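Below: one structure, written as structure tokens.
Missing here: one protein chain of the complex. Every other protein chain is in place.
And now, subunit A:
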Amino acid sequence: MNRMPLQKRTLALLAVIVPLLVLFVYVALRSGPLAPVTVTVAEVKSKSIAPALFGIGTVEARYTYKIGPTIAGRVQRLEVHAGDQVKGGQVLGEMEPVDLDDRVRSQESAFKRAEAALREAKARQVYAKTQLHRYEQLFAVRSTSEEIVATKRQELQIADAVLTVAHEDVARARSDREALVTQRGNLRLIAPADGLVSSRDADPGTTVVAGQAVVEVIDPESLWLNVRFDQISAAGLAAGLPARIVLRSRNGHVLAGRLLRVEPKADAVTEEMLAKVSFDLPPDPLPPLGELAEVTVDLPVLPAAPVIPNAAIHRENGQVGVWQAMDGDLYFTPVKLGVADLDGQVQIREGLKDGDQVVVYSEKALTTRSRIHVVEHIPGAAR
């Protein structure tokens, strides 16, 4: 009986079947739900972290002058355009006076008329005074009647009164005229301070209502950012903190700034805190008003404390904590969290100490029954 070929065949068959079975067992245990969960662990280290707050804001001008007429009217001329530099006191334009010039002239005449009336009253008063004096002398030598002297005295009193009226009339006419001249001057649109014309809202010929802006002038030196911080992560926001500003149009270019003030009023609808951030140096060229900017406010560096990455933090049964591995067994350690920085480092106040190992990344949600397999990087996620 030839046994050798048979043994060879058996061996060959075994060579196929055995690896297949080994592979099968490996596949059954190492893949699918039975497979251990791949995790990475990190050591809790004491580190000082520099927390920061992140917000977005828009460029605004601290001083914006909206220049317009105080009464409704029509724009007569407007000599500046958006982008023009203007000086304080410069006449930017004028409203149409309509009949104001005529009224000034009319008032001028009224004034002159009042002056004439004053002269007349003066003349009458002087004459009345002279007459009274003469008749008093005549009465002293008894060559006139007492009644006539009384009449003359009354005439003088009337003339005095008329003179006072005429004086006051002159003053009134003068004031009326000055009022009109002032009103006439008020029709001029004058820049209250040095600045930049940011918009021209009405052109000559346009009728505007009282208080409506015709020209808007901003003070370019006073550009600042109106920044909004989410209330949930705005602890520590205070005036004077340094800030880094990235304008949307100059992505990557960081400008230095400073938190000028935190607004006493927060936005209740958007649940944001508002703050003003000023540039340390005015940016050149000036950013347009309304441009979006990302602002990072640096908070003071904190003393060293145990720190873990925020990816390690989980919430289980209403408790915040971390997963820790001990001899291949997983258990959940509740922790109290402290301050976090923007790079995802979180301080631990309670629950962990330096040197503790915590699970950071995992391929699946962990439970106390999970089997784990610790690796350096989760496959596929490492760069």
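Just so we're on the same page, a contact is a pair of C-beta atoms (placed from the backbone, for glycine too) under 8 Å apart; a residue touches a chain by one contact, two chains touch by 3 or more; residues count from 1.
The criterion applied here is as follows: contacts and distances are computed from a predicted model.
Engineer: There's a gap in the complex where one chain should be. From "Aspartyl/glutamyl-tRNA(Asn/Gln) amidotransferase subunit C", "Sensor protein", "ABC transporter permease" or "Phosphoenolpyruvate-protein phosphotransferase", what does UniProt name that chain?
Structural biologist: "ABC transporter permease"
Engineer: Which one, A:107, A:125, A:347 or A:362, makes contact with the chain that was left out?
Structural biologist: Per the contact definition at the top, the residue touching the missing chain is A:362.
Engineer: If I consider the whole complex, including the chain that's not displayed, which of A:76, A:90 or A:212 touches that chain?
Structural biologist: A:212
Engineer: From the list A:55, A:93, A:257 or A:287, pick the residue that touches the absent chain.
Structural biologist: Of the candidates A:55, A:93, A:257 or A:287, A:55 is in touch with the missing chain.
Engineer: Which listed residue, A:155, A:341 or A:356, touches the chain dropped from view?
Structural biologist: Reading the full complex, the residue touching the unseen chain is A:341.
Engineer: Hey, which subunit A residues sit against the chain that's not shown?
Structural biologist: Within subunit A, the residues that touch the unshown chain are 6, 9-10, 12-13, 16-17, 20-21, 23-24, 27-28, 31-34, 54-56, 201, 207-209, 212-213, 229-230, 232-233, 269-270, 294, 309-311, 313-315, 317-318, 320, 337, 340-344, 360-366, 377-378, 380-383.
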